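Not every chain of the complex is shown here; the ones you see sit where they belong.
Think of it as A and B in the order they're written, each chain with its own count starting at 1.
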Amino acid sequence: MRTPASEPLGPTDALVVPRFAGVRTFARLPTLEQAGRADVAVLGAPFDGATTFRPGSRFGPAGIREASLLLRPYNEPMDLSPFAESQVVDAGDAPASPVDIEGAHRAIEESAGALHASGARVLGLGGDHSVALPLVRAAAAAYGRLSLLQLDAHTDTWDSYFGAKVTHGTIFRRAAEEGAIDPHHSVQIGLRGSLYAPADLAENAELGFSTLLAREFDAAGVAGAIELALGQLRSPVYVTVDIDVLDPAFAPGTGTPEAGGLSSRELLAILRGLAGAGLDLVGADVVEVSPPYDPAGVTALAAANAAYELVGLLVLSGRS
Amino acid sequence: MRTPASEPLGPTDALVVPRFAGVRTFARLPTLEQAGRADVAVLGAPFDGATTFRPGSRFGPAGIREASLLLRPYNEPMDLSPFAESQVVDAGDAPASPVDIEGAHRAIEESAGALHASGARVLGLGGDHSVALPLVRAAAAAYGRLSLLQLDAHTDTWDSYFGAKVTHGTIFRRAAEEGAIDPHHSVQIGLRGSLYAPADLAENAELGFSTLLAREFDAAGVAGAIELALGQLRSPVYVTVDIDVLDPAFAPGTGTPEAGGLSSRELLAILRGLAGAGLDLVGADVVEVSPPYDPAGVTALAAANAAYELVGLLVLSGRS
């Protein structure tokens, strides 16, 4: 085990050992066990037991790891070498039972909580969007009520599905009720698709969320989206990326795809737009990647790149 | 059988019965048999016997139905609950023989004609684009000569293929010749791809069609496309969506894909742009979805969403 004061242990060098070689960790980073400590920890939350349509995101962390093999150590748009500046590790997966929502969420919250307690900022890899609830709870426990940036096709603030209060479509109402997030300083970007009723968006607004619908995005553009986010968010911030914010062409492998979404270029540009704005990002996640519905692997690839930008933001937040 | 005066019978409630449960109908709507009547009827036209390259769109109606499970009852951009306002039904598939173009077209025309005669506006689900010919014939028989909005990579106004006058590439020349459509008030958007000769577009223009090529679309944008459509179209209107109007990234599962097409976001925005313009949409179709070439299901998903917008427009048209 390495001492905390040492240089960060970086990823395997792809100019020496081919990318396709070796046991898969996120971005070929060391495990937590290997590094001994972490400034930023990537934690898998392989749970899809709260999904209402297509399952499969229990294999999301593995899919994102496989796609992350192509990530290199320098983030050019941020002018940042995240793995050299901070100790970034792959903390493995939370041991979430597939047959027990409450138990699985508890396991994820405990795994994330332990990492936060050790001083690491946590990037969760889902799993269905329900895993954001324990991840947000853990971050809020460590940092206080969170300002949420949600990139998503859906509000996920419905009240219940099949009589159940915790599904992948209800979690941010729960998080708001619990006080883990502050909807009045939370922003949702990319919402679209048919709804159940006008009340869906009305209730969401009543909860306090600011929104930029996908159909409003064309006029607002990336710049408008960033402006909205920077205007509403307050530290500490949590960013949740439901990969279905992307159009199905860019992210077919997801639980509830909606036509008419963002491109990968737009998503990455929004995330990069948060850099240097003085926001303290304390946690984040990328969720709803379902490899069995991703025959060409493009969903996992987009998710791995979004995760890489989030790692950059987490490292930058840790600078202060 | 339900009485005409009753409230519309709506789709199965996805908050109670999971979307993946039950026999598939479009948007989980009742069948015509179950509802007893229809204001708007979704009619499958599972015929691909007139396709010149990749077949498979005979499975298009089934593929679109499967993808339509995610559709919810409220159309937010139109502020419309189509299934509550009107009786929308799944009328099943026309019994089109795969080995007899003329016979298949007759069966489709009869099925659509019966629906029109009962007072229903018809949304056809193809099938190859040849099925638009009987669908247009049936609509014109009920409403008179039609103004056509065609979203398509191809003009489909070639004269013949292999000596045959009716293929998926020749049908709008036939419809114009027959007087079922009025090319001088018809608009084609999204045309692109290599052609046989300069005459292809010249003859198309001589027939009377107004066009917005895909390469002109970047400058014109969605707004320009809508402006062109609204400027040229006259009631009664028929909208045909060949899913190959989309780029192959958004719609790989189609018979004759052409690189460089529209995005799903652009297509949906154009369709929504027709709402509230006072046009009387009397029929529509979404065609050329070929599931065997759609491994990630994104084509069917885009088509289901286009169909949903068309249902909305048909319901709005029925308000008067």
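In this text, contacts are C-beta pairs under 8 Å (C-beta built on N, C-alpha and C of every residue); 3 or more make two chains touch, one makes a residue touch a chain.
Note that the structure is a prediction, hence the values are computed from the model and not measured.
J.: With 2 identical chains placed here, what is the total number of copies in the full complex of this structure file?
T.: The number of copies making up the whole complex is 6.
As a convention for this text, only the chains that are shown with their structure count from here on.
J.: Where the CA atoms of chain A average out and where those of chain B average out, how many Å apart are those spots?
T.: Their C-alpha centroids are separated by 37 Å.
J.: Please name which positions on chain B make contact with chain A in the complex.
T.: Touch list, chain B to chain A: 14-16, 18-20, 69-77, 79, 81, 222, 247, 249-250, 263-265, 268-269, 272, 295-298, 301-302, 304-306, 308.
J.: Which residues of chain A touch chain B in the complex?
T.: 52-54, 158, 160-162, 193-198, 200-201, 213-215, 218, 247-249, 252-253, 256-261, 263, 293-296
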